[in-house]
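In this view, the complex is presented without one of its protein chains, the others remaining in place.
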Amino acid sequence: MKPKRYGMVIDVDRCYGCGACMVACAVENNVPPPQSSASARTGITPMRVSEARNGKAFPESELAFIPMMCQQCGEHTPCVSVCPQLAVDVDPNTGIVSQIPERCLGCRYCMAACPYHARYFNWWDPQWPAGMERTLNPEVAPRMRGVVEKCRFCHGRLQAAQSKAAAAGHKDIDPADYVPACAEACPTGAIQFGDLLDAGSDVAQAAKGPNTFRLLEKIGTDSHVHYVSKREWVRDMGGAAKGVKHG
Amino acid sequence: METTRRNIFRFAAGASAGVFFTPAPWKLLDDVSVWSQNWSWIARPLRGEITEKFTACTLCGAGCGIRARCVADQPCRLTGLAGDPASGRTRLCPAGIGAHQLPYAPSRLRTASINGKPATIDEAVVEVMARVKSANRVAVLDGRPGRCASDIYRAVAASDKKWHYVVAPGSTGLMAEMSRLTGVAWGLDTERVKTVLSFGAPVLHGWEMPGKLLERRADYRLIQVEPVQSRTAAFADTWLAVPPHTEGVIAGAIANVMFRDGLVSCDAAAGYRNVVASLTPERAAEISGVPVARIEETARAFASGGPAIALGPVEAGTLGREGAIAVAALNLLIGDRAAVVARGPLVLNAEFADIEEGSVDVLLIDGAAPLPPSLVRRKLRAGACVVALSAFPDEWTTLASIVVPAPAWMEFREDVTGSPDAVRNSFRLAAALVKPAVDRTITPADFVARAAGVDKTVAAEMDARIAAIHARRVGEVYKAGDGSRVELASLSADDFKAALNDGAVWVGPLEKKVRTGAVKWPSDAATFARALVPESTGDGLMLAVRSGMPPVPLLGKLYQESELYAAAGIVRMNPVAGMAEGTRVELRNAFGSGNASVRLDASLPAGVMQASNDAALKLCGAGSDAWRMAAVNVRRAS
Partner (left out) sequence: MKHAGLVVFAVGFASALAAGWAGLPRVLYRTEAQPVGFSHKVHTGEKVGMACNDCHAITDAGHFGGIPKIDKCAGCHAEPVTTSADEKRLVERFVKPGREVPWGVYARQPQNVRFSHAIHQNLAKLKCEQCHGQHGTSDKLPLVRVNRISGYAHTMKMSECEQCHAEKRVGTTCQSCHK
C-alpha cells in the first residue's frame, strides 16, 4: 500500500474568523469547555484561529484570520526530537505526527520545541458538567491532567475509515470517509484536506499554487499544512520564502 | 531456630531475593501503571451503537437542519444537511456545532423564581395570573414569530383585549423594512444575487442570517458600508468606512444619485424622489466625510450590478427606523433587478417599538435578543412586572421579577418555519433527542396559555399546523437522510407526519407574482432627512458589540481560551484617544456607567469605540430606536 502524506491547504482569504472549526475540533477531540480560570495561555485549543493585522491604521488596515493547528512537520520534527518519553512519533504511512498521552510525563519540552506553539498542556483534569460527559466522542480517548495534547488530524476519523474499509474487505480507505472536523465544519470551504502525494487530488494541486506558502518555511520543518493568500502582506508575515519552489 | 533479629533479616533477605524470581514485582508495577493511566474520575465516552438522528436548530431564525450522530442514543456530534433547501446554512455555525451540550450547561435555570426567591412553576402561574388580573395591558414579546407557539400567543391576544402580541426587533429578518413599505413579504434570493450593498449587515460574520450569503461568497460582489472594520467589512470587495449612524445618509444619497442619473427603473419609486431630494451626495459628503465620487460610484455599482440587494443590519439597532427605510428603499428603486422574491401578502405583527410608552403592566418575553434596559423601561408603566421565559439566564432574566425555566433545545419537540428572509415557506420539526436534564420546566407558550386561561398547547398546535399544510396539498417534502424529494400530494397525512418526525422538511412552492401596491413612502421629507443625521456629544460614539450568542459551553474556546472574539469588559479605541493599552476606564452617559479595559485598535476611526455587550448595552437607548450605539464620555476609572 502506497504511503500517504496527509496535509492541508488553508485559504486565508476565505477565512472570516467565525470559529466553527475551533468548536468542531473541541467536540471531536473531547476537549472540555473552559475551566473558569482558563485563559488564552492555559486553555486547550488544538485548532486555534488567530487574528492578524497588516499594521496600518484606519482606513488602510487589513485583517486576516489564520487557522493554526499542528503543522505536522515532516522533516526533523522538533517535538519528536526532544521528547524524552517517545510519546510522539511520525507515522511513515500517513505523515501524521502522533501524541500518546499515556507515555507523556508532562515535561513540556515539546511545547518549547514546537515553533508553531501548536501544543497545549492539560493544566487540569478534563471536567464536564453533570450529564455533559455523555456527549463525548468514543473514537477519541479523553486525556488527564499533566499531559500535552495537540491536533492529530482527527486520527480517530482515520481509524474509523480504516475499519469501515476493512469491513468491506478493502485495505485502502475511501477519502470521503476521512475528513477532519475542522475541514468538515468550515462554512466557506477554506480548509482543504487530503493526500499531498496524490497528484490528482485538489489538495496536492493547491499546495503547488503560486500564492501558497508554509509558515516559517525557512526553518525547514517541511510542514504538511499549507496556506494560500493573494495578499502579499499575509505571505510575508507567514515567513514565506521568496523564490522557493513548492513541491 | 531462634527468632533473633539476625534471623529476621536473613528471612527478609531470602524473601527479597526470592521475590525477583516470581512475577510479582513486574506484575504489580504493570498493574499500578495501568491503574495510573485510567483514573476513575476521568469521564469515559459512552459505549453503544452509533446511529443517526435528525432535528433542526432553533437557536436563531435560520433554522438549520441538523444531522446528529448518536452514541447509545445520545447526540455526540452535530453537522448540517448538505443540499437542504430550507436550512439557513448547510454547515453549522459555531453555536450550532456545540449545541448538543446546551442541555447540560451548568448555567441552566433549574427553578422558577418570583422576586428573586425560588418558586414552583405553579406558583409562578398563579402570580402571573394575579398580575394580569389587575393589569390594563399585558404584552407578550415573541422572539421567533411564525412558530406554532406564536399561534398560541396570537390566540391569547385574540381572546382578551388586554393582551397584546408583539414581535421582537430583529425577529422579522433583513427584508422586514422593505416588506413594511410595500405590504408584501419579501424573501432574499441568495441564489441569483450578484451585488450585495450591505449597511452593516453581518454577511460574513459566521453567525445567524444571512447564512447562504456566507457559503456562496465567491458568487457576488460585496460592498460593506460600516463604521468599523468588522469581519464583513474586512473581507468585502469594497469597504465604505462611514461615521457611525451616517449609513442612512449614505443610503439616502445613493438614492438621490440614482434619481439624478436616471438609474431608477421602478415607477412605484417616484414617490421617494422628493423624500431624498435634500440628501445630495455633496450634503452626504459634508456630513459623513465620504467623498462624493465614492457615493456616486457605489450608486452606479448597485444600480448596474446584476441582481442586487441592499441590506441593513438584522435589527434596526444602529440605523434607526429612518435609516432602515432608506436602505430598504434602494431595493425598490431597482425594480426587477432586485434579488428578491415576493413570498406573499405581509402578515404584520405589532412590534416592540410600536408599543405605547409607559403603557405595559405585564411583559412576558419568549426568546428575544436583549434590548437596552432603558428602552424596555420606557414601555413599562411604573411598577410593571417583567416575566422572562427562558432556559438560561440572560439580560431579560436579570430584568425580570418572575423567571420561568424553559426546556433547552433538543429536550422538546418544536417546529421551525425557516428564516423570514427565505424565498419559499418551509416547515420542519426540531425533534426532541434527549431526556430533559432539568426536572421541571415548561414550554413558554404553554405557560402563557395557562396564565391566560386559554386551553391550547404547543403540541396540539403543531398537529393542527401539520394537518393544515397537508390539506393544502402543495409543495415538496425533502427527506433528511438522503435528501430525496417527493411531492406532498403523494403522501398520506400519516406518512407526512412520520416523515416530519424523521427530520424531513416541507418546502412550499415559489409564490406566483404578487402585486405590490402603493409604497408607503415617508410623508415628511424634512423630518426624514433630519432623523437620518446623527447627533453626537461626548468623547465619542460607542458601538455595542452584539452578543446574543446562546450560552453554548464550547464557545468559551472562542473568547476565553483564545482572543478570536472580544471577551466581555473590553472597549476598543483608536490610539489617538491617548489611553494606554489595558487602562481601566469608566464609560458614562445619562443612562448609567460601566467599566471596561482598553484595547488599542488602529483600525477603528478616531472617535469611535467598540465595547463588549453587557455593560455597553446599559448605556444605549437614545432616541430613534438606535439602541446599539450611544455617545459616551470616557474617564480613567478610579
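Which chain is which? They are A and B, in the order written, and residues in each are numbered from 1.
Quick note on the criterion: a residue touches a chain if its C-beta (ideal position, glycine included) is under 8 Å from a C-beta of that chain, and two chains touch if they have at least 3 such contacts.
These numbers come from a predicted model, not from an experiment.
Among A:Arg119, A:His155 or A:Arg214, the one in contact with the hidden chain is A:His155.
The chain that is not drawn here is touched, among residues A:Ser39, A:Ser81 or A:Ser163, by A:Ser163. Although one chain is not drawn, the whole complex shows that of A:Lys2, A:Arg41 or A:Lys171 it is A:Lys171 that touches it. The chain not shown here is touched by just one of A:Glu51, A:Glu102, A:Asp125 or A:Asp198, and that residue is A:Glu102. The missing chain lies against chain A, touching residues 89-93, 96, 98, 100-103, 139-142, 152, 155-156, 159-160, 162-169, 171.
Chain B residues in contact with the hidden partner, per the touch definition given at the top, are 1, 6-7, 10-19, 21-24, 27-28, 30-32, 34-35, 37-38, 40, 44-45, 49-50.
Methods note: only the chains that are shown with their structure count from here on.
Centre to centre, using the average C-alpha position, chain A and chain B are separated by 30 Å. Interface residues of chain B facing chain A in the complex, by the touch rule stated above, are 37, 39, 41-47, 50, 71, 74-79, 89, 91-94, 97-98, 100-101, 103-106, 204-207, 211, 214-215, 217, 229, 231-232, 234-235, 239, 241, 437, 552-558, 560-565, 574, 602-606.
Against chain B, the residues of chain A that register as touching in their complex are 13-14, 16-20, 22-24, 26-28, 30-31, 33-34, 38-40, 42-45, 48-51, 53, 56-59, 61-63, 65, 102, 125-138, 140, 142-144, 184-188.
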